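All remarks here apply to the structure that follows.
FYI, not all chains are in this one, though none of them got moved.
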Amino acid sequence: MKRTIGTIGVLTSGGDAPGMNAAIRAVVRAAIQRGLRTVGVEHGFTGLLDGCFLDMDLRSVGNILQRGGTILGTSRSPEFMTEEGRLRAADQLRRAGIDALIVIGGEGSFKGAAKLEEECGIPMMGIPATIDNDVYGTDFAIGFDTAVNTAIEAIDRLRDTAESHGRVFFVEVMGRQTGFLALEIGLAGGAMDILVPEFTDDFDHLADLLRDSVGQGRQSSIIVVSEGDKAGGVFQVADQVAKRISIDYRVAILGHIQRGGAPTARDRILGARLGAGAVHGLLHGRSGCMVGEVAERITVTPFPETWQRVKSLDAELVELMRELSG
Amino acid sequence: MKRTIGTIGVLTSGGDAPGMNAAIRAVVRAAIQRGLRTVGVEHGFTGLLDGCFLDMDLRSVGNILQRGGTILGTSRSPEFMTEEGRLRAADQLRRAGIDALIVIGGEGSFKGAAKLEEECGIPMMGIPATIDNDVYGTDFAIGFDTAVNTAIEAIDRLRDTAESHGRVFFVEVMGRQTGFLALEIGLAGGAMDILVPEFTDDFDHLADLLRDSVGQGRQSSIIVVSEGDKAGGVFQVADQVAKRISIDYRVAILGHIQRGGAPTARDRILGARLGAGAVHGLLHGRSGCMVGEVAERITVTPFPETWQRVKSLDAELVELMRELSG
């Protein structure tokens, strides 16, 4: 049985990611196309609890495609994690006449959305947006491609200095407990090696690579370290290597610049596809799911799978990194 | 029966595309890893005829990942299109001790490579690199993602002026006889409409869209026109629209800036995958084929299919463009 949906709500939650605005725009435009009303919820679940609603029309989403961050604002809400909080949220949704809610964020946000749907019966649909790309059920989360490009642009700059001085740079990138960012940044940035949480660090091997590279007359190298690496961070990694081989090195932590900036084409198109896909899904009676992109096609994955199943690094890319690096 | 390959040649051919250097680097590094010798051929097939060979080692491909264009140079060679020319090419390959050749380019280059292999028996492998993305057998050709991003960056700039003046911009993009570039640029650039060779132009509909948009209080819009559009070019399109509705408009032809620039992460990684993939293919006895990426996986396609079969615009993206535009 299809539900009758007249009004769709949309919110962004968790860490901001470039392309969230493309997704918001697509939700609003796809909904308007089908004669639906759209309501934006400001400041994520915090704003939902407080009833921060905003009627969205074509002008609300004009000229936002190229902007980083999220025009709706975002937050992390401890209160929403309580049942009492969620009761209040459900109440706010009903009072605002919202028949279904689209949540743009990461797995933490989907956990909240899944509970809320379970408890209040209002259909929920998730859209993965996190630069870390650590959500099962999609090859790419919104924001990941932009973050990789921002990081390699930074590495291109570091390489200028590395080459000029004949130096090694240890570069820490984001990614929480996963190495998705580090792997693609390492490959695209021409890194000598990457250190990621998924694999055990082998400092002896790294020192050997550096020794070989100096032997071949090359003085400068980039080593990419994931923030979640077990060594404890980029300084620890550099220390371990410097114990084994004498090198002139510097450390760079890319930090929050990886989050912002105008989204790449890929993130804008992904936002468009998933935003429209979420609206289509709701109208076809789907809920409790996340829309994603797998092997270039739009898919849906039940919420619980997005955090229960583990997304692994692409084995072919890991192999390729090993083959081309050093 | 596997051939014994000791030396691999590599050349770039046709229009240059960002990411070609990533592919060259991957070919050289993957070959060195396996103990092979690599020879670079300068200036495409023209250089092959003239015997412009270059021994490639790790240093030859150092610090090139971030550079647009191709360090080997490229060309279009009428002489190579003759049998006599190809006989000379084959002779040059043999004299240089090249056992197999990797050709990075578009379908025109693959036609030449296929003929050369047929005539001289030296195994050939193709890597698709063309910003137009009009090669069958790969979802994405090297250079396409960078070109799309360069174009939307340009459109983001044009939009500043469009918004400030309340103007319509007709923007002509590359793509030869196909609309791949126009479609992704239109989607990612938030265009009101796209005009591509694959579909018949509907100027009445476009004028209606503009009329509606003014009715909703919006003065500025971007319309993306593919260079291969049947109207004959962006000025003809603008004329047709201006006949139907009075608008303040400007025309912009993005032109050759779409070709250059540092490659995006995606094009660097694609170059790495296909470059290594071509070496692996040759070593596994494949030849007369193009390596490609389909649904995120590496594939091979016999040369003749790359130009005989027609690659179509993704129907879902076309539908999405219609749904979100206007």
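Going in written order, the chains are labelled A and B, and every chain counts its residues from 1.
Just so we're on the same page, a residue touches a chain if its C-beta (ideal position, glycine included) is under 8 Å from a C-beta of that chain, and two chains touch if they have at least 3 such contacts.
Since the model is a prediction, treat every value here as computed from it, not as a measurement.
**Q** Assuming the 2 chains shown are copies of one sequence, what number of copies does the full assembly in this structure comprise?
**A** Spelled out: 2 chains shown, and the full complex contains 4 copies.
What we mean here is this: only the chains that are shown with their structure count from here on.
**Q** What's the rotation angle, in degrees and to the nearest 5, for a C-alpha fit of chain A onto chain B?
**A** 180
**Q** For chain A and chain B, let me know how many angstrom lie between their CA-based centres, rounded off.
**A** Each chain's C-alpha centroid was found; their separation is 28 Å.
**Q** Using the touch rule from the top, collect the residues of chain B that touch chain A in their complex.
**A** So the residues of chain B touching chain A come out as 25-26, 29-30, 33, 58-59, 62-63, 65-66, 139, 145, 148-149, 152-153, 156, 159, 163, 184-185, 187-190, 216-218, 262, 264-266, 268-269, 272-273, 276, 295-298, 316-317, 320, 323-324.
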